[in-house]
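Partial complex: the chains shown occupy the same locations as in the complete assembly.
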Amino acid sequence: MSIDSSMASAVTSTSQTGNLPAGHPLRTRIADAVHAVRSTTPLAQSFTNFVTINLVANAQLAAGGTAAMSYLPDDVLDIAAICGATYINVGTLLPFYKDALADIARGLHDQGKPWVLDPVAAGLGATRTAILESFRDVPPTIVRGNASEIIVLDRMWGLTDTDAAADDGTRPAGVESVDEVDSAIPAARRLARHLAAHSPNGQGAVAVSGAIDFITDGTHDYRLPGGSALMTKITGAGCSLGGVVGTYLAVADPLTAAMAASLHFNRAGEIAEAAAHGPGSFQTEFLDALWNVTAEQIADSTILQ
Amino acid sequence: MSIDSSMASAVTSTSQTGNLPAGHPLRTRIADAVHAVRSTTPLAQSFTNFVTINLVANAQLAAGGTAAMSYLPDDVLDIAAICGATYINVGTLLPFYKDALADIARGLHDQGKPWVLDPVAAGLGATRTAILESFRDVPPTIVRGNASEIIVLDRMWGLTDTDAAADDGTRPAGVESVDEVDSAIPAARRLARHLAAHSPNGQGAVAVSGAIDFITDGTHDYRLPGGSALMTKITGAGCSLGGVVGTYLAVADPLTAAMAASLHFNRAGEIAEAAAHGPGSFQTEFLDALWNVTAEQIADSTILQ
């Protein structure tokens, strides 16, 4: 998707626009993270939905990490002590998750362990709402979701009013969103600052997936164009991205992890689309491309600031 | 499979035989349904088994729809209010499903929402039997299963005696079933009439999958030859067909939905088999073919009446 600089400026409120320069430290950190995942095969565990759990694990393996999946608080907290990061996805809930996930979030917080939340279908159903509310004061290190999930989570956690003026004022009335991701920008920034404020090392990040991904640590914003429309024609592109964000969080700071995983996915998606004849072959080619894409292809991506 | 007209007549009790004429209104409704799914990407949700849940979602996406999967009554009934149809599959049960599924079926009935039942392994285990019995008076709009599941469900719901004479009388004693699907024809018709009698709009359908699929609305019977034997060498061909019946039920009447989904699957199966080298590549090719097969290929299929 093309985006002209005046509109980008209007909706992002950043004074700089355009592609992040070659050699920028963030590009170096991203390349280092890709190399670190592939050389250390870090373990990131997941508590994730049943629909796409297989793709989450296979995407983590294809990206270079290792996977473990659990639904019991004792398992998850035992593994948390020895793994690099935890990924929690609230897609397909069972009744007992309400207590289990609240206990797990509390335990991860008490252990000071980083984790990634994918607030799938935020706003839907009383059980999911109770679970997401229980995370508010022991929040994840990174949230990855689509625009509406980010907006709902921001409202659910009552962050909307705290600094709405500062953020929403950056968006002129009457300017239509460039795409739906833009509608989540103020919420994403507030969420990222909330995560950072509760994080052991003061860092957090939010990744909003869409036609152009938006990633923020609450202060710095980045837009990542590209990827493939076929990603919406297989189930689990978002869930598996969340899992791979966990893989990267095991070796990098939250902003770098969210950026590296999203860029890794976008480049692999483009490679896969070029070789695919439909959604079946796309998934096969996508896993191959996660494995084969180079750190340079990932780190040299267009990164709009 | 070839079938001579005298035998077809004996087992189906229809006076007409042979391929449905080109331009028949049912063919037009099928073509319209395929176009409607692809142009409106309808949401059909599923409560389905863990084995094949990924393939169900991917088949719905590849056929042109969208998917949501849930196991909580509050989720399912919330989504039912906004989606086109619900698919329930009783393959891999957890203990809490007994109450959950009874509540969901009652809720769908009270909301007047259409749904598809896949009575996997009907007759096996006390929990599954209790669940299927709880559906009797708040039944689905469509049942899709194999011959033995249809026969068991018909008996379990006590439909066998109500008009057994009328139906079973059409089948001369001593005539062996042409294939096992034929053995389920009287049960399928009774089930379809039971579904229609409880349906808000008086319509229901039953699809019996086999070497030649049999589909009935209780009055009109159709046989659909074709498909691929490799469909029995991947797990979830039947489950994913049930999910895609749900996708079509979101845009069409029950008979058209059952027909369109079954024909879509059979044509895609044939295309996939021609390109496959075993069950692994068959699944990949099958998802691609669901995506690529045309509405004309589907609607122009052989439809034996």
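First chain written, first letter: the chains are A and B, and each begins at residue 1.
As a working rule, a residue touches a chain if its C-beta (ideal position, glycine included) is under 8 Å from a C-beta of that chain, and two chains touch if they have at least 3 such contacts.
Just so we're clear, the structure is a prediction, and the values are computed from it rather than from any experiment.
The full homomeric assembly consists of 3 copies of the same chain, 2 of which are present in the displayed coordinates.
Everything below uses one rule, namely that only the chains that are shown with their structure count from here on.
Averaging C-alpha coordinates per chain places the centre of chain A 38 Å away from that of chain B. Those residues of chain B that touch chain A in the shared complex are 50, 53-54, 57-58, 61-62, 67-72, 74-75, 78-79, 94, 96, 283-292. By the touch criterion given at the top, residues 49-52, 54-55, 91-95, 121, 124-128, 232-236, 276-281, 283-284 of chain A touch chain B in their complex.
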